[in-house]
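And now, chain A:
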Amino acid sequence: MQAMLNTGSTIEEGRLAKGGSKLTEEYTQECAVCEMNPVDFQAMGSPQRVLISAMDGRHSVSVYAYAADSVERGQIFMPRAIWANVVVDPETFSTGSPLYKGSPVRVEATFEDVLNAGDLVLKLYARGR
Partner candidate 1 sequence: MSATIIRNGCVFDPLNGINGDVLDIFIRDGKVVSSLTGAEQRDATIIDAGGKTVMPGGVDSHSHVAGAKVNAGRLMRPEDHYKSVRTKTGITHGGSGYTVPSVYKQGYDYAAMGYTTVFEAAMPPLEARHTHEEMRSTPILDMGAYMVFGNNWFVMRYLKEGDIEKAAAYVAWMMRTHKAYGIKCVNPAGVENWGWAKNVRGLDEPNIHFEVTPRELIRGLAKVNEMLGLPMSLHLHANNLGHPGNWEIARDSLMITSGIVPKNKSELEWAETKESARRRQSVYLAHAQFSAYGGTSWRDFCSGAPELAGYINQVDDVVIDSGCVPFGPATTMTGDGPAQHDLYMLTGQKWSNTDVELECGSGVLSLTYLKSSPVHSVQWAIGLEVMLLIDDPWKTIMTTDHPNGGIFTQYPQLITWLMSKKARDDTARECHKWAYDKSSLGGVDREMSLYEMAIVTRANPARTIGMAYRKGHLGIGADGDVTVYDIDPGKLNLNDTTALTARLARPDYTVKDGRIVARQGEIVAVPEGRRYYCRPYVGDALEKEMLSDVKDWFKYYTVGFANYPVPDKYLKNPVAIPVNKPLEAEAMVRR
Partner candidate 2 sequence: MMASKNIVCPVCGASCDDIQVELSGDKINVKNACKMGNAKFQEIVSSHRISQPLLREKGIVRPCPWEEAIERTAEILADASRPLIFMGSETSCEAMEVGLHLAEFLGAAVDSNSTVCHGPTAMGIQEAGRVGATAGQSKSRGDLAVYWGSNPLESMPRHMSRYAVYPRGYWTQRGRFDRTIITVDPRKSITAENSDLHIQLRPNTDYELLSALLVLLHGKRPHPSVEKVTGVSISQMEEMLELMKSCNFGSIYVGLGIASSYGKHRNAEAAFNLVKELNARTKFVIGALRGHCNVAGFNQIASYLYGFPFGLDFSRGYPRYNPGEYTAVDLLRERDVDCALIVSADLVSHFPAACAEYLAEIPVACIDIAPCPTTMISDVVLPGVIDAMECDGTFYRLDDVPIYFQPFTKSPFSNTKSNADTMKQIFEKVKALKR
């Protein structure tokens, strides 16, 4: 489905990031996450994991999926962390700030593994190194 991506702080992401734990499994469990409206979630077959893709198809990321009442239909929420930012639209509308809230994305059930932050960097960004 196509959805509106909303990213934001969560206290646990904050705790782990400030505590220097970005490369830990705990951080992955906390932040490689997509919260969806229960109706959307069921319509997708209550998947364990979903693949979130940018609309241009250039970047995608696999994260754990959860149903959450706090999220409206057609929207998804991801904690502000590397997984969400892989699919955030880099366009800034001449403001310097990307569309961290309100980027359109594609969401689909997946069996792809969820990578931790370190492996994600190696997979996506290690090209030049």
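Here is how the candidates were picked: all candidates are chains of the complex that A comes from, given by their letters.
Here is the rule we go by: a residue touches a chain if its C-beta (ideal position, glycine included) is under 8 Å from a C-beta of that chain, and two chains touch if they have at least 3 such contacts; residues count from 1.
Here the structure is a predicted model, which is why all the values come from computation and not from measurement.
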| item | value |
| --- | --- |
| From 1 or 2, the one in contact with chain A within this complex | 2 |
| In the complex with candidate 2, residue positions of chain A that touch it | 4, 6-12, 14-23, 54, 58-59, 69-72, 75, 77, 80-82, 85-90, 92-102, 117-118, 120-122, 124-129 |
